[in-house]
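A single protein chain has been omitted; all remaining protein chains appear in their positions.
After this line comes subunit A, so read on.
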Amino acid sequence: MSATTPHPHIDVKEFHPRAHEALHNPQIRQNFRKAMDGLMSKRKAAFEGWDLETLRELGANVRLRALANLPDLLEQLEQKLTENGIKVHWALDGDEACRIVRDICVAREAKSVIKGKSMVSEEMELNHFLEGEGIEALESDLGEYIVQLANETPSHIIMPAIHKNTGEISELMHEKTGTDLSHDVEYLTAAARQQLREKFMNADVGVSGVNFAVAETGTLCLVENEGNGRMTTTVPPCHIAVTGIEKVVPNLADVSALLALLTRSATGQHITTYFNMISSPRKADELDGPEEVHLVLVDNGRSVIYQDDELLDTLRCIRCGACMNHCPVYTRVGGHTYGTTYPGPIGKILMPHLIGLDEGRHLPSASSLCGACGEVCPVKIPIPDLLVRLRRESVDGDKLHPAKVRGHGAKRTPLEAAIWKFWSWMHSRPGIYRTGTRFASRFRKLQPARAGAWTDFRTAPKLAGKTLHQQLRERGK
């Protein structure tokens, strides 16, 4: 199995059946609606009194500046980290990244790994890989822990278990860990904390993600709320951070703007509970911290995206999840419907690069292009424009601008292509258009009451007796 494919149990192409299932599951509908409504209002409140547009502009510029110099910054980052005593590894894809993590574990004779939250490790399917190698990998983020207990994948990049309500979580913990059934969130959290503490104390290796890697100082920044990130990166004797190559920023000062945007966009928090800055292993005079620290820089298709002026914008993403929280499609179908590591709007534009448009052909079309995602994106990624770009590639639909994403043209069908060709022919010829529409209006009584999928949910639109063209011609226009 390639690590660039999604979770082994989920077929991306089955988007429609999963959407059907989710839409007919009142619990899922209710859980997501409630959660997203809450997140939207929290974000709104968190930005009150801020000049949001100026801040977004700043955030976008920080990311654009970083990406413009990405190769140089990565070199600078490697040099600074090495100077600081952190070992840097480069991985071309998820498989290679997994092997690097394994080799470090093997060298330390590690049997158990405790993990902080990391979407790149989901992308690599690291847990799955380590299990196959006989190494236990336990998630320590509460949401990830719940999802792992349920043998599921995260349904959101910030709140992995957001698809479950308290009752469902209580039953799951009862069944898997013997925790008493309870609707008391405090109690359930305390129980999970108890279960995880023991693992932290005994883990041989801690694996974490990275929110920002600062080239100037060689600092790995990690944002989190529960303290598990701090435990993961300090308690075990060895810490391995994994990150996509795009997470690097030039200067420490850049982090402040991005952090202000990240937490407010994600959960509506002004600041997170913990902000970790890791710049070296434990020093001789220090009492705690790991003996060795590694950073695995994962490419996994990113350098291919980087080559394209438009698609490059995808790499600005700081993984806040605001686009999901505001997406009317994500809200209705939930994260698992997408069948991809990254769900929602960002997933629709990122995943086709990672898995190809042949696998992910349904993703770019599963949007009404309402623009809510682009409107809230803290770094101004033009998500709707990129969706249209990928739709074009999925039907191979532009001779002027050739496609570049693997699997382009996979969604094209002869019938659909013929329909658009006819549509284009008719609408490029005013005389034929006027005759056709006049004819349709005159014989509108013959219009069928059913019009495909449209009339499964709605009545058919009614043609007017006279087109606007006709009415105005009669007025002498």
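The criterion applied here is as follows: a residue touches a chain if its C-beta (ideal position, glycine included) is under 8 Å from a C-beta of that chain, and two chains touch if they have at least 3 such contacts; residues count from 1.
By definition in this document, contacts and distances are computed from a predicted model.
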Per UniProt record, name of the chain withheld from view ["Carbohydrate ABC transporter permease", "Ferredoxin-like protein", "Cytochrome c oxidase subunit 2" or "(Fe-S)-binding protein"]: "(Fe-S)-binding protein"
Of A:L252, A:L312 or A:A440, the one touching the omitted chain in the full complex: A:A440
Which is it among A:L172, A:V333, A:I346 or A:L386 that touches the chain not included here? A:V333
Out of A:G49, A:G178, A:P414 or A:G452, point to the residue that touches the absent chain in the complete complex. A:G452
Would you indicate which residue among A:P71, A:G132 or A:P461 is in contact with the undisplayed chain? A:P461
Subunit A residues touching the chain left out here are 16, 19-20, 23, 29, 37, 53, 328-329, 332-333, 364-372, 374-375, 380, 382, 385, 388, 391-395, 397-401, 411, 417, 420-421, 423-424, 426-430, 433-434, 437, 440-441, 452-464, 466-469, 471-473, 477
